[in-house]
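Not every chain is included here, but those present sit where they belong.
Per-chain numbering from 1; labels A and B assigned in written order.
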Amino acid sequence: MARITASVYTSHVPAIGAALDTGKAGEPYWQKVFAGYEFSKQWLREQRPDVVFLVYNDHATAFSLEMIPTFAIGCAAQFKPADEGWGPRPVPEVIGHPELAAHVAQSVIQQDFDLTIVNRMDVDHGLTVPLSLMCGQPPAWPCPVIPFAVNVVQYPVPSGRRCLNLGKAIRKAVESFDADLKVQVWGTGGMSHQLQGPRAGLINREFDNAFLDRLIADPEGLAAMPHIDYVREAGSEGIELVMWLIARGAMGDLAGAPPPKVRHRFYHVPASNTAVGHLILEESNQ
Amino acid sequence: MPLDKPYLDVPGTTIFDADQSRKGYHLNQFCMSLMKAENRVRFKANERAYLDEWPMTEEQKQAVLARDLNRCIQLGGNIYFLAKIGATDGKSFQQMAGSMTGMSEEAYRDMMIAGGRPIEGNRRIGEKKPEKN
C-alpha cells in the first residue's frame, strides 16, 4: 500500500525562481535564502519519494476569473511550466501521476470534498519554485508530482479547519492506494507578506515563528485561526499559509500515530517582499 | 452589500472579494491577456487602442495608463493580475509592490532588507504607530 513518509513546507517566492534562472543564486542576498535549503536537498536525495503531492496556489496563471476552483487536483500525465508574463521558467516539465491522482480524487470526493478535476493546466512559480528549492536545477525532476491548487486569490478561501481536514482525507486516500509508493505532501506559499497597497512589505517575524511552532505541535488549534488573523497579522498574501495545513493534516499523528520528527527548520527575511519559512516533518515510524 | 467583511479595518489593504472581483472583472481579464507574447507586443505598440478593446471603465483605463496600481486595486484589480502589467513593463514584484507604498524603490528595498514593514501600528486603521514607516 502507498504511504505518506514526510511533509515539506516552504515559501514559493517568484523572485527565488528568477534568481536561479538568471544565474544570481550566488549573490550574497540570495545565498542567505538558498543556504536554508542545503540540508533539504541532501535530505530529499536520501528520502527520495516516489510521488510528491504538491499543494500550492495558482497566481492568476492557469485560472483567470472565468473559473475559480476552491480545490483543483491535477490528473494529467504532464504539466508545462507557465508563461507568467516573462516567458516560461527554464525548468523541466512536471510529470504527473494520473493513477494516484485519480484515486485520490475519487476517494477525497467520496469523503465530501468537492474537488475540481483538472486534466490540462500549466503550472506557475507556486509549484515550480518549491521544486527548485528542494531539487536544485536537475535536467528532470526526481519523481512524479501531483499538483493540487487551492484558491487563495479571491475571498473567501477555504478555512484552516477545512484545509486540515482535507489533509486527513488525502492521507486516507493515499493509504488505500494499492501500490507500494512513498508519498510526500508539500505545503507551499507564505510566510508573512503583502504585495499590495500602502501596507506592502509587511513582515511579522513573531507571527511566522509562532505559526511554525503551532504547525509542529498544535495543528488542530492552529486550524481554528480565522482568515482575518492571517490577513491582519501576516499580510494580505500571508493567507497562503492556510495551504500548509493541508500538508500538516496528512501526517500520521492526527490519525493516532506518534508525533512527526522535525528534520529541518529555517526562517529568513527577506526574499523580495516575503519572509521565507521552511520546515521538514518526517513520520517517526519510518 | 450584504457580504460580511471583517477585513475592512485593515489599513492600506484591499481584500479581493466577490464585490471587488465583479467590479474588476474586465480590468483583470485584460491583464490576463498580457500573458501572451503577441498581446504584450500589441499593448506596448498602442496602449490606449489595446485598452479600448476591453469593456473597462474610463477610470480603469486611466489607472492602467498611469500605472497607478493603488487606483487599479480600488477599481477592482487584483495584484496577481496586475502583475502581468508589471511583467510587460519589465518590473519586478518588488518594484511593483514598492510603487504602491509611496516610498522610493531604494527606500522600500532597504526597508525589506532591514526586516520589512513592522506589524506594530499596522494592524488596524487608526491604530497608534510606535514609529514612522
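By definition in this document, a residue touches a chain if its C-beta (ideal position, glycine included) is under 8 Å from a C-beta of that chain, and two chains touch if they have at least 3 such contacts.
Model, not experiment: these values are computed from the prediction.
Counting every protein chain in the structure file, not just the single copies shown, gives the formula A x2, B x2.
The rule is simple: only the chains that are shown with their structure count from here on.
The distance from the centre of chain A to the centre of chain B, with each centre set as the mean of the Cα atoms, comes to 25 Å. Chain B makes touch with chain A in their complex at residues 6-7, 10-18, 21, 25, 28-29, 31-32, 34-37, 40, 69-70, 73, 78-81, 83-84, 86-88, 90, 92-94, 96-98, 100-102, 108, 111-113, 115-119, 122-124.
The touching residues of chain A, counted against chain B in their complex, run 14-15, 18, 59-61, 64-66, 82-87, 153-156, 192, 194-207, 226-228, 231-233, 236-237, 269-270, 272-273, 275.
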